[in-house]
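All protein chains but one are shown at their positions in the complex.
A, B, C, D and E label the chains in the order they appear, each numbered from 1.
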Amino acid sequence: MTMEPLTALDLAAAHPLDDDIRAYFDKCTEKLGLIPNVLQAYAFDQAKLRAFMAMYNDLMLAPSGLSKAEREMIAVAVSAENRCVYCLTAHGAALRQLTGDPILAETIAQNWRAARLDPRQRAMLAFAVKLTRHPQDMAEADRAALRDAGFTDRDIWDISAVAAFYNMSNRLASAVEMLPNPEYHGMAR
Amino acid sequence: MTMEPLTALDLAAAHPLDDDIRAYFDKCTEKLGLIPNVLQAYAFDQAKLRAFMAMYNDLMLAPSGLSKAEREMIAVAVSAENRCVYCLTAHGAALRQLTGDPILAETIAQNWRAARLDPRQRAMLAFAVKLTRHPQDMAEADRAALRDAGFTDRDIWDISAVAAFYNMSNRLASAVEMLPNPEYHGMAR
Amino acid sequence: MTMEPLTALDLAAAHPLDDDIRAYFDKCTEKLGLIPNVLQAYAFDQAKLRAFMAMYNDLMLAPSGLSKAEREMIAVAVSAENRCVYCLTAHGAALRQLTGDPILAETIAQNWRAARLDPRQRAMLAFAVKLTRHPQDMAEADRAALRDAGFTDRDIWDISAVAAFYNMSNRLASAVEMLPNPEYHGMAR
Amino acid sequence: MTMEPLTALDLAAAHPLDDDIRAYFDKCTEKLGLIPNVLQAYAFDQAKLRAFMAMYNDLMLAPSGLSKAEREMIAVAVSAENRCVYCLTAHGAALRQLTGDPILAETIAQNWRAARLDPRQRAMLAFAVKLTRHPQDMAEADRAALRDAGFTDRDIWDISAVAAFYNMSNRLASAVEMLPNPEYHGMAR
Amino acid sequence: MTMEPLTALDLAAAHPLDDDIRAYFDKCTEKLGLIPNVLQAYAFDQAKLRAFMAMYNDLMLAPSGLSKAEREMIAVAVSAENRCVYCLTAHGAALRQLTGDPILAETIAQNWRAARLDPRQRAMLAFAVKLTRHPQDMAEADRAALRDAGFTDRDIWDISAVAAFYNMSNRLASAVEMLPNPEYHGMAR
Partner (left out) sequence: MTMEPLTALDLAAAHPLDDDIRAYFDKCTEKLGLIPNVLQAYAFDQAKLRAFMAMYNDLMLAPSGLSKAEREMIAVAVSAENRCVYCLTAHGAALRQLTGDPILAETIAQNWRAARLDPRQRAMLAFAVKLTRHPQDMAEADRAALRDAGFTDRDIWDISAVAAFYNMSNRLASAVEMLPNPEYHGMAR
């Protein structure tokens, strides 16, 4: 596996990788045709990588009242607010794939307000984006709007946690100038 | 263990807790005299709790070019920017304890620019706060300023990752209105 | 009276102080155990000091439909918005003392939205903070919200005047990097 | 003296006014041809009015390293930032008068950056406007820029205090929707 | 025709001017007593000048559900938001003339919210100013507010197009530091 420069930092991947990591990377190659650069960037420290993968997999893939596509909508809408090149590219591709509607996905990446979404999804993204822009202004009225749109308290946790997670990973990616794998660009267009 | 309302959401803790979680909570009680509410709030889903604890422990406690006090400085400066009551309270207490200088710690919570810090720490907080406010504007010049202040590329990753992490947890705490344990307020004053 | 550096400016106090000022300073020492640094900082020009004390005493101590604690709530909420170290420290202590509830006071200093306040006080702080952030956007609807919460026109003046005053003193303190007396930190915790 | 509605609040002036206030108002009428509405608005409480007049007169008229025109430049530049109709009108007129250059004065009211000012005055207004917009970001470098432009520490206090004062009065005027005397508009055009 | 420096750029007007342009400039001199500097600034390239004049004349002078004074209100309110010296000066004069109410016009230039406008005009300016500040947040609710105030879809286009146009010309004028003709200042005061 050649390691092209993944970020603006000079941090070499652990070598050799531990078996569990190697297996996970192999599974990525098999399923996605690539190892996401964020994982390779984290590979200089496998404890950090494992913690990141555990949180990511729980938030994006574990059972939830939010569909996987809805979670990717949050990822993309938050990343658009923060103008994160890595996450817009990787999650933009995932959202195109999961929705099967590349124009809808692209519109969310450009400005979610103009996307043809149902009221539930608009409420979800309005909450996620307010939380991104103005976390200090969150109030009971914001949670009430989610409940009015049909979300449970557990769903509110999940919306909050996914939006919060991308506020983290957007910032890490932007801080180190993480480059997205070029393959994402053409996927599911 | 009585469970007072921890957040604005109605999410009951798993019962009984798994052994590893129970043991960790016991260790908290023993060492801190309390179980941080953030952990109790997460306890409705122990997989989420474990992922959070793993990332937290790696970032804040694992070996790093940043001292534990420096990592808490970032936690507090970022949380001040986001006006997060939970994190300012919990990490404010930790920073008072780790620095042994409660006024310095409080000043960082109020406005880090006015704190008596050395140039290395000022550079670190300037980077963390810019990343918090304007992630879309990060550029090579920002990393160069850290290198000029003596930080390695690995340190830059750690500064970025800690700042990014609190941008996540500030938002999760604010979204669900997480209440800090009242005991923090008087600690190490 | 030793005069430690009070601000980043080199401005020596008048010497000797006039009798009325000396008497006022003595009363401060007797009642508070300290002479607030803001008064000492102004002492390079006693005419300025007298004008400041007159306005301060009128706004914060004269009869008003707002209690003294409510006026300190405004002081703290505005100072938090402007991140003023001097005012957060001095008025944070005053608010802890006047409310007898140090955690409530601290929460207002961190983010008033998360504090357990009654609707009248929330309306008051919402007005004061909007006036701080966006003075150009104040409109009849903002005054109407105060009237709906039970405030008279005279109360609206007082809320406005107190919020406006701390937008002044926050800026003066920040411009000259005024240091708070260290004694404030531990008071009424 | 007829009292037209001066603000959006219904607060009647004290009646009769005390002798010192009446004398001051008479002097205003004699010298300016009007009693500034801000003074009439304050006249519902003569203690508040006296405190305001004392601070105003000290800041704008007492001896200072800043000329009266320079102090009015700060008043106008700050009021423009806060979009305060009352202060832009009243101090716009004063600045036209004091500079004898109505176009220069108007340009400062529109956008001080485009005004033909000398480097000293540009430094002064840059400081005042940063203090207005971002008080939390003031730092030693900002004071150093004033010193480089030839200002003493006492001058820095005065620049700060005048800018801070208009951040107060802009907010009070906007909060109560204070109307400027119509006569100001045509003065010194 | 002497050409004083019109902008911070050194761009000489075409010489001689084409007949249509010369005729237009002559008409300006005849009707306004001046050739607006924006036209002279564009005269270095007559194709650009013609395109600008065509769009300007269509937007501001062609038949519309908005009166000419209303279109100038938008011009002034948008230019105030962007603090554009050229446009505030030239369109401020036009608005004083068209309304015959110099104080109303000046108040719109200072802060439209404080101007005595009818509900229709307030809705129009609220839309124009939101479009100026936060174009990314425009939504159906904003158009609905205009329809509620009595505007047709064609009117909404015109409000949008005029507000958008001044967001262009404000920026061009500010980018090149375009100087307004000094004659504007005293007109229709």
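By definition in this document, a residue touches a chain if its C-beta (ideal position, glycine included) is under 8 Å from a C-beta of that chain, and two chains touch if they have at least 3 such contacts.
Note that the structure is predicted; figures quoted are calculated from it, not measured.
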{"item": "Left-out chain, listing which of the shown chains it touches", "value": "A, B, D, E"}
{"item": "Identified contact with the non-displayed chain, of D:113, D:154 or D:189", "value": "D:113"}
{"item": "Candidates E:77, E:94 or E:131 - the one touching the absent chain", "value": "E:131"}
{"item": "Identified contact with the non-displayed chain, of A:80, A:94, A:125 or A:146", "value": "A:80"}
{"item": "Contact set of subunit B toward the excluded chain (per top definition)", "value": "136-139"}
{"item": "Positions on subunit E contacted by the hidden chain, ascending", "value": "8-11, 44, 47-48, 50-52, 54-55, 58, 62, 82-84, 127, 131-132, 135-136, 138, 140, 142-143, 153-154, 156-157, 159-161, 163-165, 167-172, 174-177"}
{"item": "Residue numbers in subunit A that touch the chain omitted from display", "value": "80, 83-85, 88-89, 102-103, 106-107, 109-111, 114, 174, 177, 182, 185-186, 189"}
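Keep in mind that, in the parts below, only the chains that are shown with their structure count from here on.
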{"item": "Steps needed, at fewest, to go from subunit A to subunit D via touching chains", "value": "2"}
{"item": "Residue-number overlap at the subunit A/subunit B interface, same or different (half cut)", "value": "same"}
{"item": "Subunit B on subunit C, rotation in degrees - Cα superposition, rounded to nearest 5", "value": "180"}
{"item": "Centroid distance [mean C-alpha coordinates] between subunit D and subunit C, Å", "value": "22"}
{"item": "Rounded Å distance between subunit A and subunit E, as computed from the means of their C-alpha atoms", "value": "44"}
{"item": "Residues of subunit C whose C-beta touches two or more other chains", "value": "83-84, 111, 136, 138, 174, 177"}
{"item": "Chain-level touch network, classified as line, ring, star, complete or other", "value": "other"}
